[in-house]
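What follows is chain A.
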Amino acid sequence: MSPTTKNPRNQYLRTDRMPHIWCPGCGLGTTINCFITAVEECGLPLDLISVVSGIGCTGRIAGYLKLDSFHTTHGRPIPFATGLKLANPKLKVVVFSGDGDLCAIGGNHFIHAARRNMDLTIICVNNFTYGMTGGQVTPTTPMEAVSSTTPYGNIEEPFNLPFLADCSGAVYVARWTTFHVRQAAKAMREAIQKNGFSFVEIISPCPTLYGRRNKLGDGLKMMQAFKDNSVVCNDADTRSVALDFRGKIACGKFVDREKTSFLDMYNTKMAERFGPFYEPYEGVK
Partner candidate 1 sequence: MKADPKGVLTGAHFLDGDHACCEGALAAGCRFAAGYPITPSTEVVERIAARFPSVGGIFIQMEDELASSIALQGAVWGGAKAMTVTSGPGFSLMMEHIGYAAMVETPCVFVDVQRSGPSTGLPTLPAQADMMQARWGSHGDYEVIALCPNSPQECFDLTIKAFNLAEVYRVPVMMMMDECVGHMTEKVVIPKASEIHVEPRRYTTAKPEDYLPFKAEKNSAPPMVRAGDGYRFHVTGLTHDERGYPVTNAEVQDRCVRRLVDKIRANARQIIMLEESDTSDADIVVVSYGITSRVAVKAIQQAREDGYKVGHLRLVTAWPFPEKRLRTLASHVKAFIMPELNLGQMYFEMQRCVEGRAATYLLPHAGGSVHDPELIYQKIAYAARHMRVKEGKEKEAAK
Partner candidate 2 sequence: MTTEIKFGGFGGQGVILAGIIIGRAASILDHKYATLTQSFGPEARGGACSAQVIISDDKILYPYVTRPEILVAMSQEACNKFLPEAADDATVIIEEDLVKPRGVKPGMSVFAIPATRFAEELGPKMILNIVMVGFFTAVTKLVSHKSVRETVKGSVPLGTETMNLMAFDRGYEYGQALV
């Protein structure tokens, strides 16, 4: 056997764009790695996978994956993905979004896409901070945590994203940390294979900004904390999985249910209305 000189994962990456811009210890590389595993295990043709991202550190994922990839505007990857999916439903459309992108500026799109059960997979890399702009508070920053815009500690109650996704109508909701690479990859695969709005939250370290300010140590130390503090509780009531500062991290698959997706609902309704002459909508011709 001849020694392999090329990383087999290179085929999924835009290697001509390396080195990437992320900091040492950042969880985004791990997230990409899990995603590639999920894609490999799905066996989907790569040409039919589109990745859409918003703005921020997580937003840069689209640019490093060698797939059809769209780096859109801040907070808007979900509506872009909605248009893309509806124009060509054969595509598997995956949205990568950070906590600020997804649930602050993009919060409205998130709940509405979940409500209408748009067939999209949302992977939220939650590192509790705005990394690209220098570590400001986000809607998921735990109470007490220090950020550059909450120098005396955060006083706002954060979003519990699995609960938000669940009560907005998502058909699949899971949370893992970047420590749980196998579980995270499996969750991403299940989410991708789900017909409807699926949501995976990845708790990820930002040692440069969030970790340092909150004295959580470097990337390695933060990973150790993920390992020590996480509790696997599959099927937990999503109301019970909120995160505290330095507290336990509830991980697992919380929601996995069947519901008719937007497009299936659309075709059923139109067939009902227009009768046998209705040609089911399968994308623009």
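How were these picked? Simply put, all candidates are chains of the complex that A comes from, given by their letters.
Going forward, a residue touches a chain if its C-beta (ideal position, glycine included) is under 8 Å from a C-beta of that chain, and two chains touch if they have at least 3 such contacts; residues count from 1.
Please read all numbers here as calculations on a predicted model, not as lab measurements.
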Touch-positive candidate for chain A in this complex, from 1 or 2: 1
Sites on chain A touched by candidate 1 in the complex: 14, 16-17, 46-48, 50, 52, 62-63, 66-73, 75-76, 78-88, 90-91, 108-109, 112, 266, 270, 273-274, 278-279, 281, 283-285
